[in-house]
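The structure under discussion appears below in the form of structure tokens.
The complex is shown incomplete by one protein chain, all other protein chains being positioned as in the whole.
A, B and C are the chain letters, set down in written order, and residue numbers restart from 1 in every chain.
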Amino acid sequence: MAQPKFKQLERAYGFDEVSLVTGDTTINPNQVDINFTLGGLTFPMPILAAAMDAIVDPTFAIKFSNLGGLAVLNLEGVQTRYDKPDEILDRIAQTPETEVTALLQTIYSEPIKENLVGRCIEMIKKAGAVCAASVTPANAKRLSPIAKDAGIDVLIVQSTVTTARHISKSYRGLVLPELCQTMSLPVIIGNCCSYSAALELLRTGVDGIMVGVGPGAACTTREVTGVGVPQVTATIECAAARDSYFKETGKSTAVITDGGIRTGGDLCKSFAAGADAVMIGSPLAQSYEAPGNGYHWGMSHSHPALPRGTRIKVGRTAPVEQILFGPTSVTNGTQNLIGALRTSMGVCGARNIKEMHKVRMIIAPSIKTEGKYFQMTQLVP
Amino acid sequence: MAQPKFKQLERAYGFDEVSLVTGDTTINPNQVDINFTLGGLTFPMPILAAAMDAIVDPTFAIKFSNLGGLAVLNLEGVQTRYDKPDEILDRIAQTPETEVTALLQTIYSEPIKENLVGRCIEMIKKAGAVCAASVTPANAKRLSPIAKDAGIDVLIVQSTVTTARHISKSYRGLVLPELCQTMSLPVIIGNCCSYSAALELLRTGVDGIMVGVGPGAACTTREVTGVGVPQVTATIECAAARDSYFKETGKSTAVITDGGIRTGGDLCKSFAAGADAVMIGSPLAQSYEAPGNGYHWGMSHSHPALPRGTRIKVGRTAPVEQILFGPTSVTNGTQNLIGALRTSMGVCGARNIKEMHKVRMIIAPSIKTEGKYFQMTQLVP
Amino acid sequence: MAQPKFKQLERAYGFDEVSLVTGDTTINPNQVDINFTLGGLTFPMPILAAAMDAIVDPTFAIKFSNLGGLAVLNLEGVQTRYDKPDEILDRIAQTPETEVTALLQTIYSEPIKENLVGRCIEMIKKAGAVCAASVTPANAKRLSPIAKDAGIDVLIVQSTVTTARHISKSYRGLVLPELCQTMSLPVIIGNCCSYSAALELLRTGVDGIMVGVGPGAACTTREVTGVGVPQVTATIECAAARDSYFKETGKSTAVITDGGIRTGGDLCKSFAAGADAVMIGSPLAQSYEAPGNGYHWGMSHSHPALPRGTRIKVGRTAPVEQILFGPTSVTNGTQNLIGALRTSMGVCGARNIKEMHKVRMIIAPSIKTEGKYFQMTQLVP
Partner (left out) sequence: MAQPKFKQLERAYGFDEVSLVTGDTTINPNQVDINFTLGGLTFPMPILAAAMDAIVDPTFAIKFSNLGGLAVLNLEGVQTRYDKPDEILDRIAQTPETEVTALLQTIYSEPIKENLVGRCIEMIKKAGAVCAASVTPANAKRLSPIAKDAGIDVLIVQSTVTTARHISKSYRGLVLPELCQTMSLPVIIGNCCSYSAALELLRTGVDGIMVGVGPGAACTTREVTGVGVPQVTATIECAAARDSYFKETGKSTAVITDGGIRTGGDLCKSFAAGADAVMIGSPLAQSYEAPGNGYHWGMSHSHPALPRGTRIKVGRTAPVEQILFGPTSVTNGTQNLIGALRTSMGVCGARNIKEMHKVRMIIAPSIKTEGKYFQMTQLVP
């Protein structure tokens, strides 16, 4: 019987399925350029700290800015809902696994206090740090003017999935071109994960897009809703959108890979896939300075009716400076992330992030030789 | 040496191997339309409760109908073989794992009582609920008139595999066009799993087909007989048959994905593969209202000579209403299935089930970041 | 830099990676024809019992012949090296894992006694059973005349890998056309695993070929030498060679899949890949009648310098008749193999083995829903 053409499925790839191929030239790691430019701002390090309560509070943001990165304060988290957020963070850490989702649902139902929004931002700015803050699309109109007045340098409008067009009867959707114009500072929007959605977002006039739906360590979006794109393919598609948009307009914009990065290897692969910067969560949640007390949880974990995610115990392993720059005696890729990036760029022959975008990447599922090796020696008498 | 063309094998995909890509538009989850139409009937929710003894008894059927779904009563299970089915169900729950297959073989060798068939259906109809009932092809001629007289609304003729043509010397096979004409109510037939078999079934005049051979949680058909088609590919092929049949005749028919759906994610992927509705088993077996006492088993588990399947302990986790509509504090995708479907359709930009059929689906093996993450932190001193 | 074409690798498939698709017609399992023809002989059941000491001794051979299959006696095993083989078999069963390879190396260094070869065969023939016996190529010239005189019905010349051409300085290789002519009874040769090697073997005039290198449960050939072809692809290629040879000569020959079959599912897939019969080991080693005392080991396990394989504890689970024909209460596919084959052919619409060769087969890695299911319920509070 003649068959019609069935629905076609393309293959997508995640970090564990790819690796990088060394170049024909090698470069001294100290001589590679890892600057990151966003709108008019330039950062010496292409890393954003995730807008999560377990990672960024004002103190962490100041420290991270001093180290050259950009920490993003969540304007809808415990810092802006509670006068004494540390007490809340302690409670989260002390609640047993089986009760924590319900607790988070309660905690995040407390209203956001506009005065606390201002207080947090001013605290960061007063210390001379660069300040980025995130809001959801639903609250963008209300909170972004307050944040601007308090002095933020970068605004991030972020939800699990944000598109240039939103259909709703209950409220008039956020109009991104208007927002960009009003703010007159770099605006980043996210998250997205496909070429077409990324291109539509860029055309609204934003300076950067966040890439990543459903790949993060503290996220079960895919288990719950079936939605998720592995991060390498998502980044490749959105980077292609950035390049298309540059061809259309001549305007440079930034692709920021957000979610699922756990090691130096994942971070390096993000850049080879086309990222201009990465936003990381769990590697920083392990730092002594992170406010999560050795725990980590995602922001959709507290959805009142359909929570996604799990609280993960990550432990406290090292100061944030060591996690970023080493030196380290840990060999599993969770420390000295910048050293790893420089080494990777060096052996791949990439003098800067733009050249790293062109490094050859192959499909090569993780080998896990160690596990196997031990298994083998157990067979030996 | 020149080689002939060898036997060709195509790749097929299951739920865990695919995921959905978010759309270029997003929609408020409350504003997506999830109606399901079968023959002349319309249901507010595209979910059928599986015709299994651990899930549907008359009480459950009434409850499920009131919630907007369609529960299917198995007319060849304990409800129609035993006067006091609850005693039998208790015995199954109390029998140890190693003896349960033999017990099921005995239990299901008891003859079906025609008076009990009538009694069950009348009980459901008297409560004002919609009533669907299932029979095997071998018993369809005998039981379906009784069921019709008792007032069923939908007839399901179901065996592991049913085709439009059956070769047998011992009995004259069921003639489906005759059955459809005699019943003059919506008839669903199944299961099938390929384009050609689905199209032949549709051409007999049925209103819907059940899709799924060998993918369910309580089924070992593939281990025993080598037969089985992963559910995403099976649904894609059968949906293409529905579309071909619509082109041929202009008649709308329904594709119902049956088996292997354990989470909201699996359910959402079924619709994106082309299903008009899904039949679910194990998610509902976990409800307080399910008659299986926290256990779940398949109907081919009791085959007298070649049993397939295992009894699975699923536990009792929540009321069926919560499993379907939430709210929930469980984050693994087993509760708030309708909330998950609405959210998924919202982020994929699908305004109704027909648009969900067109959502982009990619091949993306499960990531299981959590497990890996923990493994990594264990390496950290 | 322009690259030359690199060495190409094709994908090969094993049992766990494929499954069968149901047909457009179904057939009553009792009405499918599963006869197997070899040379002039016809067997009611297409199953050979493997020429392994843990499975076939004269008593087992008689029983298996009475059930309709063809058991193959290894003429170079303990039955022909020892006057009291049962004592040897007991010693193997009682030796701890760490010492058993060394013990097997010693046991199989005992010379073969020609009088025992005759005695074993006569014992089988006296009982009225069909008798097949196997020899290695190196011993074929010496042992096959003795076996013929003692009355064997089928000769199998078998080593890990046998080709039509062998390069050696130390002895003149076995000339297969001569052997076939001298014996004037069905000759089977093996093992092979590719189209070209199979075709060359068939052209020597043999009646059948054994297919399988490195896929069996008690074999580590691939770990040790890197050599091995997954059984589905090996069978597909060798079946194509059989078909090519039939086109060349009009002579019917048999393809026998040997190794790696553990369940009814594996067995059914072998036929769908093109096998005319299967040789099975571990499923029969589990029978009460098998001489291995609940253990199973391969014949290359005793190689004096490079042993491959492991002794596996398979247990004793049922009489051989139940393993072949059921009924059973075991649901994992290890019992009622013939029932499984008939059911599989029935749902796939294959009236005989030749039609089973044409059944649609897809690539569909094992789903293992059970394991996953339990994992999920553990997450539920």
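Definition applied: a contact is a pair of C-beta atoms (placed from the backbone, for glycine too) under 8 Å apart; a residue touches a chain by one contact, two chains touch by 3 or more.
Note that this is a predicted model, so its numbers are computed, not measured.
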Which listed residue (C:S134, C:T162 or C:S270) would be found touching the missing chain in the intact complex? C:T162
Just name the one of C:G39, C:G208 or C:P230 that touches the chain not displayed here. C:P230
Of C:E76, C:E200, C:D258 or C:E289, the residue touching the omitted chain is C:E200
In the full complex, which bits of chain A touch the chain not displayed? Write them out. 13, 18-28, 30-31, 195-196, 199, 236-237, 239-240, 243-244, 263-269, 272-274, 326-333, 336, 339-340, 343-344, 347-349, 351, 360-364, 366-367, 369-370, 372-374, 376-377, 379-381
Considering the entire assembly, which residues of chain C contact the chain that has been omitted? 1, 3-4, 6-7, 9-14, 16, 101-102, 105, 160-170, 192-194, 196-197, 200, 213-217, 219-220, 222-230, 233, 260, 262-263, 282, 286, 301, 304-310, 312-315, 317, 330, 332, 334
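The criterion applied here is as follows: only the chains that are shown with their structure count from here on.
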Note the rotational component of the Cα superposition from chain A to chain B, reported as an angle of 0 to 180 degrees in steps of 5. 90
Round to the nearest whole Å and give the separation of the Cα centres of chain A and chain B. 39
Please set out, as single numbers or ranges, the residues of chain B touching at least two other chains. 13, 196, 263, 330, 332
